[in-house]
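I'd like to ask you about the structure that follows.
The complex is shown incomplete by one protein chain, all other protein chains being positioned as in the whole.
By written order: A and B. Residues from 1 in each chain.
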Amino acid sequence: MTTYATATGFGGQKLAFAGLLIIATLAVCALFAPWLAPADPIAIDPLVRLSPPSAAHWFGTDHFGRDTLSRVIHGSRMAAFIGIGVVAIALGGGITFGVLSAVFPRLGMLLMRIVDVMMAFPALLLALALIVVLGRGVENSILAIGVVYMTTTARIVYGVSLRLKSEVWVDAALAMGARTPRIVFRHILPNLVSPLFVQASFVFAFAQLQAASLDFLGLGVPPETPTWGNMISESRIYITRAPWLLLFPGLMIALAAFSLNLVGDAARDRLDPRLQAAFGGRSRS
Amino acid sequence: MLRYLIRRIGAFLPTLLAASFLIFVFIRLIPGDPAAVMLGDQATPEAIEALRVEMGLEESLAVQYLRWLSDVVRGDLGDSIFFQVPVLELIVDGLETSVLLALMTMVWIVGFGLPVGMVAAARRGSWLDQSLSGMSMFLASVPTFWVGLYLILIFAAILGWLPSSGYPSIFGEGGLANLRYLLLPSIALAAPNAALIIRLTRASMLDVYREDYVRTARAKGIHPLRVIVRHVFRNALLTVVSAFGFTLAALISEAVVTETVFSLPGVGRMVVQSILRRDYPVIQGTILMIVLLYLAINLAVDILYAWLDPRVKLR
Partner (left out) sequence: MNIIRAPKHVVAVAAAMALGSVFPLSGQAAETLRYATVGEPPSLDQHVVTSDLATTIAHHIFEGLYTFDGNYEPQPLLASGEEVGADGKTITINLRQDVSFHDGQAMTAADVVASLKRWGEHGSRGKLLFSNVSDVSASGSHSVTLTFESPFGPWKNLMAFINGGPAIYPERIASNAGSKPIDVKDYIGTGPYKFGEWKPNRHVELVKYDGYQSPPGAASGYAGERIAHFDRLRFIPVPDPGTRVSGIKAGDYDYAESMPSDLIDDLDGDADSKVVLNGGPIFGLVFMNSKAGPLMENFKLRQAIQAALNKEDALRVSIGPEKLWRANGSFLPKGNAWFTESGTESFSEGNAGKAKSLAEEAGYDGTPIKLLVSTNYAFHYDQAVVFTRQLLEAGINVQMVVVDWATLIKKRAQPEEWDLFFTHHGFVPDPILISVMNDNYPGWWATQEKQQLKSAFTATNDPAARKATWAEIQALIYSQVPTMKTGDVYTYNIASPKLSGIEATTLIWPHFWGVSK
């Protein structure tokens, strides 16, 4: 049985372990950024602008003369903040709408139609439209990306809850006179934990890429905030002159998304096969 | 099957209508106005106001929406405020770039993803399987714009092998050779999107190995290779069809960024540029077309999938 699971596992457990290691490292960076960063990430020094990697500045400096290493380390804070925020909104909203829709079929019809309409927009376009209306800002980026993944989460939760609702033991509980809230809290929510863990790690990973894309288009977090996406966006015109400036923030985005994808993938393979179907391949990007 | 078709197509129109309303309202909530953008830094408030009136921006939202909707139904998406040409013309021109880019990307994805997925499945659990899987997952985690910028740096600016940007129409000067302009953008776009098809191919190949076709076939005295080829082919087709639907959504999203990086005259960049210029008719027309396209392709893929794979329950 175990050998079979490993064989099905796309990434494999070793890779998942590597993913966890990367996540732990990034979390340490995010938590202890002010102590780990060798310099103030927003201190300007015109005289050392665009210097290549050196002993004083391991990752070089940008056109303000700011230390890229320190900015990359501080960037992990914003990445974690955005990731957690997006997951909270996507899961919070998704669980609420998904479970309500499954339990109350009439309301479900309406809510799921709304989800359908929202899902008719490609993810980035939807986030882009929301941001343009709300204005640039950390909270607005989180909200915009969160709403996008709320729709997919709601759909997954709805699918899984419907399945659970039709299971024999829920029928039995109903026959024994259990009330709706009890069914939800006793029988549905506990069974949602593992599929939602999978969804959370994918949403976290996608949130990194979407946030970076918004930053790159100049529609994300305000540019004075050191995020990896902003660093790439600000330095892009220097790519022929200082190609290393884009290298490190880009790698960080890739590593953050990669590690979460690895963990999510391994977790999905361990899911109950009946629940796996809800994920299909239709994760939004 | 027929009932499934009717139900799917029946849901299509209300969704589109609701989406059109959402688009319209969203766009009017954007701060800023096209008259001020157009007249520039030195314009007087009176001049801006006069132009707003001439552009019909001072009427009520409901009137504007209904007028727009009735025009859209008749196939008229209005005129661009900025370019003074029909929006539909802009979209058709932009679609050439975007569709060719998507097709070229799909060629890379399928041409690379299918074989890799098959190899990974054949060597399941091996060192090769693990590294192929890891690699494809890493590519899926890399931002497209970042890859794009480095591709331009290396292949256009340093080596000079390929054009850096832009895309002249294949119907104009240069002809089909102009497709080389889409090489770098399509590679940048294919890299992160190949992972899905690799995973789906691998999984469906494993299904083939696992299922009893082979054993049954052998019992019947049919050469197992023939069975595998038949099932492998069918599964590969299914994988491509479903991956096409899944990937297309991602391509449309990411094309917004890729077209911006490579200065391609496609619909994705048009959306971003029009937002910056507050060119309302173009923003709403383009997004509406994208949504329409997106819904239509998803519908087509679902129907095709249902038709190809009788195991699919027609929920």
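The definition used in the following text is that a residue touches a chain if its C-beta (ideal position, glycine included) is under 8 Å from a C-beta of that chain, and two chains touch if they have at least 3 such contacts.
Owing to the predicted nature of the structure, the values given are computational and were not obtained by experimental measurement.
Q: Return the single residue from A:113, A:136 or A:163 that touches the missing chain.
A: Hidden-chain contact among the options goes to A:136.
Q: Which of A:63, A:113 or A:163 touches the chain that is not shown?
A: A:63
Q: In the complete complex, which positions of chain A touch the hidden chain?
A: Counting only chain A, the missing chain is touched by 42, 44, 46-47, 49-50, 63-65, 135-136, 218, 222-224, 236-241.
Q: Contacts of chain B with the missing chain: which residues?
A: Counting only chain B, the missing chain is touched by 31-33, 36-45, 47-48, 50-51, 54-55, 80, 82-85, 90, 93-94, 149, 152-153, 156-157, 160, 163-166, 168-169, 261-263, 265, 269-270, 273, 276-278.
The rule we apply is simple: only the chains that are shown with their structure count from here on.
Q: Cα centroid separation between chain A and chain B, in whole Å?
A: So the centroids are 21 Å from each other.
Q: Give the list of chain A residues in touch with chain B in this complex.
A: Residues 3, 6-8, 10-12, 14-15, 113, 116-117, 120-125, 128-130, 132-133, 135, 205, 209, 212-213, 216-217, 229, 232, 236, 239-240, 243, 246, 250, 253-258, 261-262, 265, 281-282, 284-285.
Q: Which part of chain B faces chain A closely enough to touch in the complex?
A: These residues of chain B touch chain A: 11, 14-16, 18-19, 22-23, 26-27, 29-31, 124-125, 129-130, 133-134, 137-138, 140-146, 149-150, 152-153, 157, 192, 196, 199-200, 202-203, 206, 242-243, 246, 249-250, 252-254, 256-257, 260, 271-272, 275, 287, 290-291, 294-295.
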